[in-house]
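What follows is a set of notes on a single structure, which appears directly below.
One protein chain is absent from this view; the other protein chains keep their places.
What follows is chain A.
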C-alpha cells in the first residue's frame, strides 16, 4: 500500500512529533535557500495521536515575554541555579517555586530528550479550577429543496446521527429551502418554527433580536448571568439548543413531519434555495452561545444557493452554474459577491469559535467553491458526494459521531503558536485555520497563506488535521558569521485545544534542525524529504492558482523541477544521458509529473466545487495521504504473486490481474478482462476455485481497510477492464501506451486514448533541460 510509509522506505515518517519538513537541513543563507527551489516548510499534524506522547497534568512553563516559548528538552538547565535558558531566544529564566525540587535526577517530563512532544493538561492538577466542560453543540442545517427520495436519505442519516450524539450534547435544527426554518425544540405545545426569508441578508444582531436572544426582549431576565467566568448563554438559547437526551423524541417527530420545500418551483427554474441565509441564521444562533463552546454547524446541502446572500447562480435554469472557465474569464457574476459574503460569515464564526461542516450531496454544484473560505477558516469538514443515499455521504456522516478508535477526535477552539529561532521567519500557514493576527519579529515579510502572524485559530481540528507552516531563512548579519552561529535551529509548535470531552489540552512540540553551510550540498540532499516537498509544492501551487490570476501552474512546476534537478542532479553539462539523481530526489520528478496531471493543476476537468473540495482536503491531510492524492498507489493482485505495488502505468493492466488503485478520493478495484470473465461465470462460488474467490476478496478487504481509516470516506469503484467505470483507473495511469502506440501493446494490457505525454517523454525532456548550461 503506497500510503504505508514503509513502502517508501522510511519508518513512520511522521514520527513522534508528526512534523515533516521539506528540508531537514537548513541552508544558512537566503540565497542558498532560494537555490533550493523547494520552499522550507513544515507539515504538522498537531493532534496526531501517538501513544508515546507524554501527558503532563500541569500547565506549561513559559519563557518570558515576548518569546513565551515553552520549556523543552532543548533548553539548557542549570539545576543548581534553578535556571533554564530558552533555546529559541536565549533568555535565562528562573524556575518558579514549584519547580524548586528539580535536579539532575529529578527532571520533569518536558525536559526528557525523547519528549520533544508533550501534552499538558493545565487544569488537571487543580480539579477545582476546572470549568465544567461545556457540552458540544451540533446545529444541523438541512436543505429541503431536494426530491422526496433524497430527503428520506437525509432523514435516515439524521435519525442515525441522533442516536449517536452524546446525551449531553446540545442539538439544534434548521431546515431551509426558499426560507429558513429554525425549529424551537424546547417548545412543547406544538411544532414551533421561526421562519426567515431567504432573500435578505440578516445580521447576527438582527437574528438574536428577532429570536428574543439579545436580551432586549427578555424582560425581567435581564442580562445573562455570569457563570463560571463564561458568559452563560441566556436560558433562551435553550429554546433552540437542547441536550440530545431531551429532544430526541421531538427531533424524530420533526424528521417524520419534515417535508420537501413547499414553495413551488416554476418550470425552467431551479428550486429557490437560500443556503446563505440559513448559514447566517445558524451562525447567529450560535452567537448566542458562549464563546468557547465547541459548536459545529453541520450543513447538508442538496443544491446550489439560488437566492439571497451567498447565491451562486440564478434560479433560471438557462444559466449554468459557473465553471472554471467562467471563473477564469471573470464570467461568474455571483462569485465574488458570494465569496465576500462567506468571508464575512467565516470571520463571524471564527470570532465565535464555531465550525462549519459541509456535506454536499448533489449532482450539480452546491457552491463549495464559494463556501470554501468558511469551511477552511473554521477548520470544518467537507464531504462531497452525488447523493445523500451514497455511501460516501452516509458513512462519512456517521463517522463524525463515532466514538472510540475510529473517532475523528473532533476538537474545538484550537490555537496554534509557532516559535522559532531568530534566523527563521514565519511566512504563514496553509491549512484549516485563521490568522489570529499576532504580529511579531518572527513574521516574514513575504506571506504565504495565513501570514503576518505567529498564532492561528483552529476552531475545529481533529486527529488528522494538518497544517503547512512556511518559513523563510533570513539570517541576521551577526548570526551568519560562522563564529557566532548556533549550529541549531529550533522551532516550537504550541497547540492548545479543547478535546472531544471538552478538556483543555496544550500540546507542545519542539524540533531542532541543523544549519548547513551553503557549500555543503550533500547535507542538504540528505535532509530532503521528497514526499513532503511534493505535497508542499502541491499546496503552494494550489494556493497560487487561487490567488494569482494568470498563474501558469504547469510551467511553474516544470521550471521548478528543472531548477531543482539542475541544482541537485548529478550530470555532465549538456549531456542528458549522464543525468542522475540522488535517491532522496529520485521520486520527485514522478511526483511532479503526476501533480501536473492531477486534479489540483488540471482543474478544467472538474467543477470549481470539486476543485475546492480537493484542495481543502489536500491542505488539511497528512503528508502521506496527500501524496496519495498526487500520485495514487497501485497494487496488483494475481495468482502468480502476492499483492505487489506496481508502477502507476497503463502497462500495469493485465487480463489476469486485479488492480487496486488508491487515489485517496476514490479507491478503484479493477478486474482484468479474464478475471472479470471468470467472476461473471461464477467460478468464485465453486469450491474448487477457492483461490480465485480469495483473489477476488483480497482487494476488497484492502479497500475496506483504506476506506475505514479515511475521512471523508473515499468513493469505492469496482470495475472491469473495458468497462465504463474503468476510466477512474485509466485517468490516473501514466499513458505509456496510447492509441498512437497501440500496435506495440502487450496482449491483455490496455491503452489510453490521450495525447498527454507519458512519463518517459517527460523524463527525457527534463533530463535534457536540466543539464543545459
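Going forward, a contact is a pair of C-beta atoms (placed from the backbone, for glycine too) under 8 Å apart; a residue touches a chain by one contact, two chains touch by 3 or more; residues count from 1.
In this section, contacts and distances are computed from a predicted model.
When the listed names "1-aminocyclopropane-1-carboxylate synthase", "Translation factor GUF1 homolog, chloroplastic", "NAD(P)H-hydrate epimerase" or "Protein transport protein sec24" are checked against UniProt, the chain not shown comes out as "Protein transport protein sec24".
Per the touch definition above, the residue from A:257, A:405, A:550 or A:755 contacting the chain not shown is A:257.
Set against the missing chain, the residues A:56, A:77, A:137 or A:211 yield one that touches it, A:211. Note on the undisplayed chain: of the listed residues A:30, A:192 or A:563, the one touching it is A:192. Even with one chain removed from view, chain A keeps its contact list with that chain: residues 179, 181, 184, 187, 189-197, 200, 202, 206, 210-212, 217-221, 257, 262-264.
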